[in-house]
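Note that one protein chain is taken out, while the other chains of the complex remain in position.
Read from first to last, the chains carry the letters A, B, C and D; within each, the first residue is number 1.
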Amino acid sequence: PTTATPDATEGADGTESVAVSVGMITSITGPLAAYGASYQQGFEAGLDYATDGTGEIDGVELKIDWLDDQGNPDTAVNLAKDVIGQGYQVIGGSAASGVALAVAEQAAQNNVLFLSGPAAADAITGINDQTFRSGRQTLQDVATAATFLDSVEGSNIVVFGQDNAFGQGNVASVEAVLGAEGAEVTPILVPEDATEFTPFAQQISGASPDMVFVAWAGATTGAMWEALAQQQVLESTTVVTGLADRASYQAYGPGSADIQFLNHYFPGATDNEAAQAMDAYLEEHGHEADLFTVDGFAGAQMLVHAITEGKGDVDAMIGALEGWTFESVKGEMTIRPEDHALIQPMFQVSLVDDGGTWVPELIEVADAEAVAPPVAGE
Amino acid sequence: MRTFFSSVWGKLAVGAAIVVAALLPLLNITIPGVLPGPTYTPGALSVMAYAMLIAALALSYHLIFGVAGMLSFGHAMFFAAGAYGLGILLKLLAPSGMPSEAVFLLAIVITLVIALVLGNLVGALALRVTGISFAMVTLAFAQAANVMIRRNTGGLTGGEEGVTLTVSMVPDALVGVVNTRNLYWMALAILVLVYLASLWVERSRLGHVVVAARENELRVTVLGLRPYHVRLFVFGAAAVLAAVAGMGFMLLQSSATPRISTADFTLTLLVIVVLGGVGYRWGAIVGGIVYTILDQRLAALASSSWIADLPAVLRIPLSEPLFILGMLFVLVVMFAPGGIVGITHRLTRRAGGKRDAKAPEVLQDVEA
Amino acid sequence: MSTILLLLITGVGLGALYFLVASGLSLIYGLMGVLNFAHGSFLTLAGFLGWEVSRRIGDGSWPGLIAGMLVGLVVGALVAAITELVFIRRLYNRHIEQVLVTVGLGLATVALFEGIWGSDPIQIRLPEWLGQTTEVLGTHVPNDRWLLIGAAVLVLVLIVLFLQKTSYGLVIRAGVENRTMVTALGIDVRRAFTIVFAIGGAAAGLGGVLASVYFGTVSPHQGTSLLIYAFIVTVIGGLGSLSGAAIASVLVAVIQQFANYYWGIGDLAIVLALAVVVLVRPTGLMGKVKH
Amino acid sequence: MADRPALVLDSVDLQIGGARILHDVSFEVATGEMVGVIGPNGAGKTTLFNIISGVMIPTGGRVLLQGDDVTSRKVYQRARVGLGRTFQTSSVFAGLTATENVRQAAQAKLGGAVSPWLFPRAADEAHEVAARCLAEVDLAHHAQTEAGVLSHGDKRKLEIAMLLATEPRVVLLDEPMAGVGSGDVAGLVEVIRRLHESGRTVLMVEHHMEVLLGLVDRVAVMHHGELLAIDTPKAVMADPDVQKAYLGETV
């Protein structure tokens, strides 16, 4: 049910033509502005693709607003309340996990459909009935890392990360996924505000593990990689980490070639119909694909499907999405009915030197089912 | 100083302001560019409620900074204690089997006690030093609190992603966008409560001693009074009031993230209090509201199309809300030391033909 | 053993970075009583402009880096002087307002940097030697730490010489106490203030460029994120004592290193150290006892 | 009770760094007595007052107030036992009005000064006391003036008014006449005389000899941190050492 407003100004319920309003709340400014931008570009490309270039859905009047949350959960909540109050039935966006969790709560309280964006927190999966995700989650990253090992059983794995929710989440995921398969998992978590990583790098090289899984984000990334290279960690063992957006390709320093990357998406990773459509659309509008463009693209596909089937009725739209399988840029994706995890293929990538700059190169596609996260809440 | 608002007219004006504020959700007033929609819509109401809670928080900070003259960089800690305290306790108590009303009340009471203890503990230590050292000790404690919160200490604070409200333990009337109006009234009630409490503290004899101690500490002790205790009282009271605002914040937003425990967030309070006018109770309120609205609306301005068409020299600064706010703040500090309220006071006084009591700069040098 | 040695050496390197950041802050605060929240922005701006120049002169080359450091010095001095002339000067002896103005400038400029250079850290290229390590008793110490240590010592010596060989220190200490009386002695205190601010800014500028060497990146928040350590160092060292700041820098960094490595509580340990120092010896390690 | 001395200094010593500021100062002041303290600049008079009032703690010796050993008591504790003082450089609450200044003092005396439950009223007892004390030092016309902007002499008077309002039993006055216009000296002397005559014990540092000698019962002479003499004004003035150390060559 939507909000009772004392003096309804718009959106009279009901008869023939349905109006669906969508509030896309994401980072347009602020620290995650770059993610927000590529998400939005991907979304527009996806909308174009899913509606065959019309931007319209049969019998539905579609209204999409883009709203800036500046990466601030409180701003996002206020915006969400505003659009929910105006009778919007769908919210999307969320580049930051904190934002996604806060908005998901609003979606549940007010029963609107929420299509979360790039935010990677596992906690978003299965959080409530109304929340879906159009991106991957941390557990899928970790499972992809496992594909680098010949045999997980009995191997010695170090998780090197920051002592924050992201790092702890990765440790938990590695323990859940690889520990379960018989690997010995040693976390080395560095306090988030630390800036000196040399001793930790020395510690890792002293432990001589079979694999080092690095989960890192933020401004100290460059310094961390330099320390790993200087203490010969990169040379002596398999180091796996996630390859982030374009801006980060040069961040791994001279040791880049020695690092194995798991990857959610990089431009050129796939070459299917959706990917071609996305690239064509982006080129036409002067943009370039990036890590989270595909999340926007998939999000738009999900939106169009939900509306086509559910015509703005939230419960019907949820029903339409659960269990739906579709072809997206990354390949075939399935929305798992139990917890709304988005089952999708992942990539193994390496960086190669291309005339002084590092560019990604596909090694292998990790099968969607092989890297599927365990069902949330089980 | 308090010429206007202590008069009978002032009291009437305060009363009228509260009545108008209480009636807003029932009215259909549109303020384009300030509110996202007409005043009865949830969007507008939640922005206004948010602004009022920030104002209440700023008002509690005003007690420490504006009244007692202590520059604290740790006030956000108490706001966070309120928000996180309520969120965590509701979550912890939810499985206890008690009726949800009991859990709700119990969580509120325990949060208040925690804030009281925390405020007195931190205050007791920090107040042993003064001036910049005091600022640094409060900063250090707040930083420690922020680190603990971000680390997901004890698995309770949720790290970067924060804590969400356990809605099942909260009265239905305060849940969901349908009830935004109730949340708005709750925020208004909290603001009025904090206003009355700070009015109380400031007007009491204790408040006067705090002001005197700010002026001349030795003189106070020679009269046989102890500045330490009165300051601690004010610090503790401000901590509890901040926690009250924090609880309201949790209920309104249904979630809390570490952002509200950062030193930057305290700096925001400082900005608010100065923007509104240091030393004026109304300054904190006006500052809180103006700041929140600016903060929310400047983002809209930043992404508006007429900015996008400007040349880079103008476009880049204008599309950064914090840049505009920061510079505005600088201008206020430099050219309008009394902030917004100070300016209106001066204007009303001028209109009344009285002379301007603000000392020129040269003189303040001599006094310092 | 080699771990302890490495923790110590890298601790001193980090301490050098802290000192480079704190020296200007401590100079300005100690002499002028202005707690400069915009100091972080001085660092960041110098870092960015130093990088812009150095990559044009020779990306990853020594001449490029040296040019970058010079630019950092000049930019730091200029911005600081302008800040003083335009903002601080009008608020003499109103310390709280001065702090507030710098708070506002800090907020605004970081936002501006984000607008200009984007919010992501930008990788910078450095001379190869800086990325390599030197073996000391079985540990591999990154070479850029030596550069930091050398620069920190140089800055300390230069500022101490400046204070001892000129009367600016005297004029300013007197001016902070009672500016009116200094002018009534026929001294133009304003010029002295501007000069000291500029020197503090120059130290910050150099610190900014060297911080970008340390992190291998430049980013809009780089300076601000170091600022809190600089504050802590300044207070622990004793407000206004440059040698105190130097000792405290090393102490804080080494404590942080060990606490981080063994217990993962580096920042809590520093906060604790600060609390203890402030409570046991409110004037800081080397601070003058006030009467 | 009555014959117990109001104030006893028992071989008080004070060293700061290497410097000896006070050395073995001992004397007693009887209740209701008025003692003048004189001595060259830097002799240690103000320091003595600081030690009696607790602003400084002696490195040796004892201070007894109304028979109690207060040597290590805090400033506010001594004030509560009935000690009041003024400062050599006027010390007032610059941002408060003259009335509010005196009011603070009155409340401190009347009790409840730090109560969060009591509110200052325009017509309560503390207010009346404040008005009376201001009138007594001839400052009624400045009742609503901010203390910080008062002229020098007027600040001195305000300090005396604050002192009166606390109704102390032992009073320390540090150069109360300094900077007071010659025309107003007589009035202030009268105020101090009344203070004394109402049974209070007064110690007063003053360089205005003509004023001092006419007021006090005894004079203590400080020199280089030591007590040179303590005796009746007449005897002290006749002492050649005092002449030399303090008054200068008399023709």
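Things worth noting here:
Criterion: contacts are C-beta pairs under 8 Å (C-beta built on N, C-alpha and C of every residue); 3 or more make two chains touch, one makes a residue touch a chain.
To be clear about the criterion, contacts and distances are computed from a predicted model.
The UniProt record for the undisplayed chain lists the protein name "Amino acid/amide ABC transporter ATP-binding protein 2, HAAT family", from the options "Methanol-cobalamin methyltransferase B subunit", "Peptide/nickel transport system permease protein", "Amino acid/amide ABC transporter ATP-binding protein 2, HAAT family" or "Acyl-CoA dehydrogenase".
Touch with the chain omitted from the figure is made, among C:I82, C:I96, C:L158 or C:M181, by C:M181.
Annotation: of D:S11, D:S26 or D:T89, D:T89 touches the absent chain (contact as defined above). Although one chain is hidden here, its contacts on chain D can still be listed: residues 16, 19, 38-47, 88-89, 149-154, 157, 175, 178-184, 186, 207, 209-210, 245-248.
Residues of chain C in touch with the missing chain: 167, 170-171, 173-174, 177-178, 180-189, 288, 290-291.
Here is the rule we use: only the chains that are shown with their structure count from here on.
Core chain by CA centroid proximity to the global CA centroid: B. Centres computed as Cα averages put chain B at a distance of 44 Å from chain D.
Centroids of chain A and chain B (each the mean of its C-alpha atoms) stand 35 Å apart. Distance from the chain C centre to the chain D centre is 48 Å, each centre being the mean of its Cα atoms. Looking at chain B, one finds that residues 147, 319-321 touch two or more other chains. Each of the following residues of chain C touches two or more other chains: 114, 267. Touching pairs of chains, sorted by label, consist of A-B, A-C, B-C, B-D. Looking at the complex, you find that chain C touches chain B at residues 29, 35, 87, 90-94, 96-97, 99-101, 103-112, 114-116, 178-180, 228, 231-232, 235, 239, 267-268, 271-272, 274-275, 278-279, 282. Listing the residues of chain B that touch chain C in their complex gives 71, 125, 128-129, 132-133, 135-137, 139-141, 143-144, 147, 263, 267, 270-271, 274, 316-317, 319-327, 329-330, 333-334, 337, 361, 364-366, 368.
If you check the complex, the residues on chain A that touch chain B are 3-7, 9, 28-29, 66, 68, 70, 72-75, 77-79, 81-86, 97-98, 101-102, 105-106, 108-110, 121, 123, 163-166, 168, 192-193.
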